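A single protein chain has been omitted from the complex, and every remaining protein chain is retained in its original position.
Labels for the chains are A and B, by order of writing; each one numbers its residues from 1.
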Amino acid sequence: MNAPGAVRQVIAYLVLLAVTFVICFPLIWALSTSLKSPKEVMATPPRLLPAEVTIENYRNLVTGKQQYYRADQSYVPTTAAPQHFTSWFANSVVVSLGSTAISILISTLAAYSVTRFRYRGRRIIPYFSLLGYMIPSIILVFPLFLVMAELRLTNSLWSLTFGYVSITLPFCMWLLWAFFRGIPIELEEAAMIDGASRLRVFVDIVLPSAAPGIIAAAIFSLIVSWNDFLFARVFINSIENLPLTVGVMHFFEGTHVDWGLMMASAVLMTVPMAILFMLMQRHLVAGFGAGAVKG
Amino acid sequence: MSQAADWKKADRRIGILFIVPFAVAALVFMVYPVAEAVRLAFYHHNPLNPAAASFAGLDNFRALAADPLFWQSFRQAAVWTFSSIVLQTVIGVGLALLLHLPLRGISVFRGLLLFPYIVPTVVIALILQWMLNADLGVVNWSLRGAGLIDENVYWLASPGMAMLSTIALNVWKYTPFVTICVLARLQTIPLELYDAAKVDGAGAVRRFVDITLPQLAEVLAVVVIFRTIWTFNKFEEIYLLTRGGPGTSTFNLAIYSFEQSVASLKMGVGAATGVVMMALLFVGSLIYMRVFRFDEEAAQ
Partner (left out) sequence: MTIRLEHIWKSFGPVGVLKDVHLELPEREFITLVGPSGCGKTTLLRILAGLESATRGEIWHGDTRVSDLAPGKRDIAMVFQNYALYPHMNVHGNIAYGLKVRGTPKAEIAARVLEVARVLEIESLLGRKPRQLSGGQRQRVALGRAMVRKPWLFLMDEPLSNLDAKLRVTMRGELKRFHMRLETTTVYVTHDQLEAMTMSDKIAVMDHGVVQQYATPAEVYNRPANTFVAGFIGSPPMNFVERAELAGGELALDCGPDGRIPIGASPLRNGFAGETLLGVRPQDLEVRSAPRAGAVPATVTLIQLVGSEKLVEVAFGAAGKLTAQVKADAPVAAGERVWIGFDSAKLHLFEPASGGNLALR
């Protein structure tokens, strides 16, 4: 395709810049607000660049200080309880990593089994998995809650960890199945002829070859677990056990809202995902198995 | 003989062993909850008083049919879904065409595309609540400053605007999906097709209509159906912005189900709503399979 003419190029770039603006502006605005002092946050008209950059919002968040709202000349407490931001952050990390680890483990073993062994029903398992992926979580959440209640796990991080396995496992399985199918079986046959046992073949040869797919599935799983609201809302009721998503919604309780604090929490909640996002970009370029097999 | 049989048997055992964790997890976390969800639909179940649960037959479904809020939720869900999908498709395809151009630095833009997907819904909902704040929000101030409106718009407090705001959130978050799928398809269209058309004398518009669009038709059909199925059942994108309000003006079936189980303490009715949603999902999937197989046959 030939490059479009100069005028068209300019228009194209303008449109793309506008789109980029729309995509990024919310986070930029949140960052801007979070770096303003409470008095500047409330100032009108709102300005993009803070007149005075301050990190007090972040400090308040991390130290769990009381929220304040400026009414006239003084600061008035919002009557919302001191928050547990750092606990929430830790909870989110633990639960995301935990459920990802479990999902990846289960789906890696399962995907290998389904692609390399022959037994009844192995062909429908991936499609069954895909079906599970399509079920909206609102349908699953209350029965799962009852299951957790039965297992006496409600209000604990375990309930979330297992709960998230239920929503990440289907897609991980589907993704890894598609990936394993692409690994040439000759690699394993060569290793078997070299004298490796089946387990050895799995660890030495298959897993390294599947690494890009496993990483992709792990990233997906981390994103889904980190971002979920519904399960946490239903399963957990004590404030210290909440993950970030439900926790920050508690900032709305009280007579007024400390927007600076809220935006700071929004930014902090997005940072891990942004880092993951950048890692993901690099892995989309992985050209791992290209040279082992011809061409 | 023994050595042989041992090797193959042990091998097969490993295969079975590897699938067991998945089978267990699937049963406990996928099959059982869905079965329970269906069962609950036929029971009166108060989550605070589980012992008193009783069989309800079709009462819950009758309650749904009789509840005007259910039908209102259904209608609103349809409107919400339709508007979102149309916007996502039009903007998504347009963006894909734009990103397909061989401009310098285009990969930077492409890289940015999935960013909305990874932002937690809570985050974008919070930020939107702040930006759309009637008195302090940057949106109103900017629009007033540009002279486009005279008075502050109540983006989240008036029913029509609330619907618009939630649609905006949904479009912001998921349009990139459409763009990525369409872009991927665009990149596989052989350039020779365009060359052949040019030799045949076709102009730019003709080339788009006769070559690009038909190639996109399949992927668009798939994308639209998938997105429709998913959008219809979304919970967080609306709930976190408006709680279904103001009042019940942005209720959809997922929020209705949630409210029934949590606020009204009627888990049976909530489950019945879930069953209705699953039925619709099933119909949608059938349509998807029809379209997909139709395209496969057409391609042969």
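Keep in mind that, in the parts below, a contact is a pair of C-beta atoms (placed from the backbone, for glycine too) under 8 Å apart; a residue touches a chain by one contact, two chains touch by 3 or more.
What you are looking at is a predicted structure, and each value in this text was computed from that prediction instead of being measured.
Of the listed positions A:Ala196, A:Ile239 or A:Leu276, the one in contact with the omitted chain in the full complex is A:Ala196. Considering A:Met148, A:Ile205 or A:Ile223, the position touching the chain not shown turns out to be A:Ile205 (whole complex). Counting the whole complex, the residues of subunit A in touch with the unshown chain are 184, 186-187, 189-197, 200, 204-205, 208-209, 211, 287-295. Even with one chain removed from view, subunit B keeps its contact list with that chain: residues 1, 3-5, 7-8.
By definition in this document, only the chains that are shown with their structure count from here on.
The geometric centre of subunit A is 17 Å away from that of subunit B, both derived from CA atoms. Residues of subunit A that touch subunit B in their complex: 1, 3-4, 9, 12-13, 15-16, 19-20, 22-24, 26-27, 29-30, 33, 42, 44-46, 105-107, 109-110, 112-114, 116-117, 119, 122, 125, 128-129, 132, 134-140, 142-147, 149, 162-163, 165-166, 169-170, 173, 198-199, 223, 226-227, 229-230, 234, 244-245, 248-249, 259, 262-263, 265-266, 269-270, 273-274, 276-277, 280-281. Taken together, the subunit B residues at the contact with subunit A in this complex read 10-12, 14-16, 18-19, 21-22, 25-26, 28-30, 32-34, 36-37, 40, 47, 50, 95, 98-103, 106, 109, 111-124, 126-128, 130-131, 133, 135-138, 141, 145, 172, 191, 194, 229-230, 233-236, 239-240, 254, 257-258, 261-262, 267, 270-271, 274, 277-278, 281, 285.
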